[in-house]
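Left out: one protein chain. Kept in place: all the others.
This part shows chain A:
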Amino acid sequence: MKPEDFDYLSKMLRDRSGLVLTKDKAYLLESRLMPVARKRGYKGLEDLVTQLRNRDETLANDVTEAMTTNESFFFRDVKPFDQFRQIVLPNLLKARATRKNFRIWCAAASSGQEPYTLAMILKEEAARLNGWRHDILGTDLSKEILSKAQRGIYSQFEVQRGLPIQMLVKYFKKADDMWEIDPAVRSMVQYKPWNLLQDLKPLGSFDVVFCRNVLIYFDQPTKTKVLNSIADLLADDGVLYLGGAETVLGISDRFKPIPGQRGVYAVQKPGYSGPSLGAAAG
């Protein structure tokens, strides 16, 4: 690929999604964009870049989606979901006992494994949630990946990555070679295509936000901007989950790590000094 083509693509991706594409990741362009090029009948990425330079908006969207879509697992990393179930959820039940409602946002829902993991946990705790209203919102940049999430149909490989077998038996039905999630679980999650670089306010406010393994693709100023916008949407006692390789330290002072709980952060709101939903009962 010509250096000017690489530069064009990397600038376009950065402007549209915040994705930082360094030279050592150039191979990703080949593997992810060749299918897009072939679909359009182009011989190679050169034709594709030429077309992008002609301001082909649909193609630009397809290219951005192809580059930013990532594999997802059920119960990814296990611990954050144990922590959610054992600490944050009981705290929510106490703190919202009068309102009896809460909202969760999965900011990079991808093909739906994370929001459905949370939905299954809420199902497991259904006895304690009687009379409660809970929303799970899943957003992603890619419309295509969200339509897969909405279908809730997974391959045998996908349902084996992280999903305990008991949960598979309980919440999935086998359909030919695929596994389909229980419609009752599926209907607990709403999906909306959304770019994290856009204004986030229209999404509403949340008690818990999962934004895992997204920030790693952004440069520092973008990370700060996204984290600060998430902080604006969170309740005073709200919590944020980040991926294992991500942190708020040195990036945003709107969040504080919760001692002893990796990857979980308490939002810092001026004038609020009460407990965080992430704080273990003392």
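Keep in mind that, in the parts below, contacts are C-beta pairs under 8 Å (C-beta built on N, C-alpha and C of every residue); 3 or more make two chains touch, one makes a residue touch a chain; residues count from 1.
Operating definition for what follows: contacts and distances are computed from a predicted model.
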Statement: Matching the hidden chain's UniProt record against "Proline iminopeptidase", "(2Fe-2S)-binding protein", "Two-component system, chemotaxis family, response regulator CheY" or "ABC transporter permease subunit" returns "Two-component system, chemotaxis family, response regulator CheY"
Message: In the whole complex, not just what's shown, which of A:Ala97, A:Ala127 or A:Ile165 touches the removed chain?
response: A:Ile165
- prompt: Of the residues A:Val78, A:Ala184 or A:Ala245, which one touches the chain left out of the display?
  reply: A:Val78
Query: When the complex is taken as a whole, what residues of chain A touch the one chain not shown?
result: 73, 75, 78, 156-157, 160-162, 164-166, 168-169, 173-174
